[in-house]
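A single protein chain has been omitted from the complex, and every remaining protein chain is retained in its original position.
The letters A and B name the chains in turn, as written, and every chain counts its residues from 1.
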Amino acid sequence: MDNQPVYTSPPGIQQTRKRKSRDFSQLSPFWNVIANLIAGVFSILCVFPFVFVLILSFTDEDTLAMNGYRIFPEKWSIDAYSYIFNVGNQLLRSYGVTLFITVVGTLLSLVIISLYAYALSRKSFKYRGFFSFIAFFTLLFNGGLVPFYMVATQLLHIKDSIWALILPLCVNAFYILIMRTFFLTMVPDAIIESGKIDGASEFRVFRSLVLPLSLPGLATIGLFSTLGYWNDWFNALLFIENPKLVPLQAMLMRIENNMQFILQNSSMMSSAEGLEIIRNMPQDTSRMAMVILATGPIVLAYPFFQRYFVQGLTIGAVKE
Amino acid sequence: MSKRNLLLTLICIVLSFSFLSACGGGGSSSNTTEPPATTTEPPKDTKEAEAKSAEKTDEKPVELIWYMIGTPQKDTDKVFEELSKYTKEKINATVKMKLLDWGEYDQKMPVIAASGEPFDIAFTCSWAFNYVTNARKGAFLEIGKLLDEKGAGIKEVLHPAFLEGAKVDGKLYAIPTNKELPAQDVWRFNQKFVEKYNFDISSVKSLESLEPMLKTIKEKEKGIVPLGGDKNFKPLLPFDYVDESIPIALYADGRDTKLMNILETPETMQALETMHKYYKAGYVSKDLSTINSNDYSKTGKWFTDRANTAPLADNQWSASYGYKIVSTPANDPLVYNWSVTGSMNAISATSQNPEKAMEFLNLLNTDPYVRNMVGYGIENVHYKKIGDNRIELLPALTEGYTVPGFALGNVMITYLQKDDPENKWDEYKKFNESAKNAPLLGFNFDPTPVMNEMAALKNVKEEFYPPLMTGTVDPVVNLPKAIKKFKDAGIDKVRDEMQRQFDEWRAKQ
C-alpha cells in the first residue's frame, strides 16, 4: 500500500519529440559538445580493438609472426578466412545453436522469472516469505561443480542435449529479486485490485494488466538473459560432446583452450606428434578471423536489438 | 506458522527423497545416461555375462565407451562402426570412441570421473587427466590381475620398464602406450645458419657451450632470435623431480638418495646466471617469460632451441617446418616416471565390463588391423596401401579423421607412412634399449598429507619460475627471494614428507 506509483501521469515522450527543436530541457551547446566528446572518445576506444582484430585477421600470417601485431601490417592476406571455410559448416551450425538457445532461453527465463517474481510481489500470497527465502538462499551457497554435473546428467539426463545449454541459465535468484522490485515499484496495487474486481483471474491480471506495465523491467532482465545465453560457453564445455550442438562462444573457447593447453604441454607430448598437432591448430590470424565472424553479426544486429529495447522501455512508460 | 513449517517439512521430504532416488539411480545409471548401453547390456553379473558370451555367440555384444583426447572428428562414428564389426566377431564387443578436445579433456574428465558417470576406457597420462592422482583417488580399476588373464599379448609387446614405471604404490592402473620410452633433450639448430657459419654442433652439450654461436648470430644476423623458447623455458638442469610442479629432486645420475630443493644447488645458480647473462646480451627475447606461442618456428627466424627428442625426430621436424633442422643431444636418455606415463589407457572403476575392456585393449596393442583402423581410419577411404606395410594418407583423413596416434596404443604395429624409413620401429626399439632408468622411476609421491602446502607451492612456483628460469631477473637478487618464499609456503615440510615416503618405498624395493 505504501508504494508510491512512479508513473502517475502520461509522460510526454511523443510530445517532447514533436517540439524537439525548441525543447528547453536540452543541454546548452557547450555542454552538448563536451558530452559528445566524452561519449564519442570512449566509444572509439571501445570500437578500436575490434577494428584492430579485424585488421589482424587480414594480416599475412608470416608478417604477423615476424613483426608482431601491427595496426598497419606490411602485407595483407585473406588466407585466414580460407581456413574458416573449411570449418564453415561448423560455424553456421554453431550460429544456429547459439541463436536457438538465446531466443528460447531468454523467453523461457522471462516467463519463469516474471511469474515467480510476480507471485512474490503480491502481499496476498500466503507463502511468499517462504518462496522468497527459497530463491534468496540459493545466493548463499552454490553446490559446486560435480554435484551440479551429477544432477544434470544422471537425474535430468540433459547431457549432450540442447537443454543442457538452456536450463542451467534460465533462472537466477538475483533477477527474480530485481524483477520483484520492478513489480513493487511500477505496478500500483490499485490496478491489480481493479482487475480483480472485474473478476479476472490472477493469471489474467498478470498477463493483461501487470506485464504491459513492467516492460522496462522485462526488457532489462531480457537483455541480461540474452547476453548471458549469447556469451555462455561453460555449460557447453561441461555437457556437450556432440559437435553439432556446440554454440559459438564455446567454439571460440575451445580453440583458445586447445592452443593454451597444447603449448603448455607440447614438451610432454611425444615431440613429433605434438608438433603435428600444433601445426594443425588454426593460426593467429585465423583465430582473429573466427572472432570477427563470430561476433560480427551480433555486433551488426545490436543496433536493431537496441531499438526494440529502447522502444520496449518507452512503450512501458507511455501505456497506463 | 505451523502450516508453513508443515509445508517446509513436506518440501524437505520431497527434496531428500528425490535426491536419494537420484543417487540410487547413480549406481545403475549406465542404463539411463547411455541409452545404447541399456539395450546391449543385460543386467547380469559381468562374469556371468562373459562366460555366457563365450558359450553362445548370439549373446548381445557389449558396448565399450572410450574417452580419448583430441579434436572431435566427423568420421569417428563411421570408423568405429566399421571397427565394431570386427571386434564383435573377435571379442563380442562394440566400441564407441568419444573425442574430447585438447583443451577440454583435462577439465572434463575429472568431473566425469568424480560424478561416477559410467564409461569403460579413458586416456590418461602425466599431462592430462593425471594418471597418478586419479589412480589414487580411485577413478581407475586396478588391472594387474586382469592383465594376466586377458592381456597376455600386451605383456609380450611392452618393454618391462613401461609396466614397472606405470605402477602406483605397487599396483597397475593403466596400459602404457608402446612408444619411445626414455626422454632426452636435444639442442635443435636451424641448419641454414649452421651451414652459413660452419658451426660444429657436435661440440655443443651444455648451455654455456652455446655461447660463442649465440654471440655470432646476435652480432651478424639482425632479426633472428638466437635462442628460442616460450614462458615454460628452463635451462637444462640435471635433476629427476618427484613432482614436476615442485622443485624437489634427486640428481638424475642417482649419485645420492637425499631429496633436495634444486633452487639451493650450485648447478641451478650457475644455470640461472648464464641465462641472465644471455637475457642481458639479447640472446633470448625480452618477452620470453610471458611468451605463450611458438611463432618463431613458423617463420624460421631463429637459430637454436631446446626440445624433447625421439628417434628420427630431425626428419619429422624438418618436414613439419618446411626447412632443415639438425640436433645434438643435450643430455643422456633416461626413463622418467613422466615419460613412461606420457600416454596410457585406463579402465574406469565404473566400467560394467572390465574384462571386455581389457580384451579390447589387448587387441589394440597387438592386432595391426585394429590398431591401424583406430589410428588411420578405413582403408581406401582415409588411406591407401602403397606397399606391404606402407600407406599413403588420403585427403579424407585430414578432413574427417585426424586422431593423436601416440595416444591410441602400440605405435610399433602401425603402418609406415610414405616418407618413413624402413627401419623406423627398429630405431625406436634401439632407443628404448639404450636408456637407463632415472633414480625415482617407479616412486610415486602421495601428496595427501601436504595438500595445503602443495597448493601454496604451486602458486609460488608460477610466480618465480618464469622470470628466473628465462633469465629475465637477476638470480643473485631474486633466487634467495624465491627460496624464502618457497620456505614460507612450506617446501621443507613437503620435502620431509617426500623423503619419508621415498625411504619407505626404497626399503621395499
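Everything that follows uses one rule, which is that a contact is a pair of C-beta atoms (placed from the backbone, for glycine too) under 8 Å apart; a residue touches a chain by one contact, two chains touch by 3 or more.
In this text, contacts and distances are computed from a predicted model.
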Under which of the names "Spore germination protein A3", "PhnC protein", "Sugar ABC transporter permease" or "Cytochrome c oxidase assembly protein" is the non-displayed chain listed in UniProt?
"Sugar ABC transporter permease"
In the full complex, which of B:Thr71, B:Thr87 or B:Ser115 touches the chain missing from this view?
B:Ser115
Considering the whole complex, which of A:Asn67, A:Gln90 or A:Ser161 touches the chain not shown?
A:Asn67
Across the whole complex, list the residues on subunit A that are touched by the chain not included here.
2-3, 6-13, 15-16, 24-28, 31-32, 35-36, 38-40, 42-47, 49-50, 52-53, 56, 67-71, 111-113, 115-116, 118-120, 122, 125-128, 131-132, 134-148, 150-152, 154-156, 167-168, 170-171, 173-174, 176-178, 181, 185, 201-203, 206, 216, 219-220, 223, 227, 231, 249, 252-253, 256, 288, 291, 295, 298-299, 302-303, 306, 309-310, 313-314, 316-317
For subunit B, residues in touch with the removed chain:
2-3, 6-7, 14-15, 18-19, 22-24, 26-27, 29, 110, 113-116, 130, 133, 137-139, 231, 245, 285-287, 289-290, 292, 349-350, 447-448, 451-456, 458-460, 462-467, 472-473, 485, 488-490
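By definition in this document, only the chains that are shown with their structure count from here on.
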Complex interface listing, subunit B residues touching subunit A
4, 7-8, 18, 22, 25-26, 29, 32-33, 71-72, 74, 98, 100-104, 106-108, 111-112, 114-117, 125-128, 179-180, 223, 230, 232, 292-296, 298-299, 301, 307-310, 313, 316-317, 320, 338, 342-343, 399, 402, 404-406
Given the complex, residues on subunit A that touch subunit B span 61-62, 64-66, 86, 127, 129-130, 145-146, 149-151, 153-155, 157, 159, 237-238, 241, 243, 254, 256-273, 275-280, 283-284
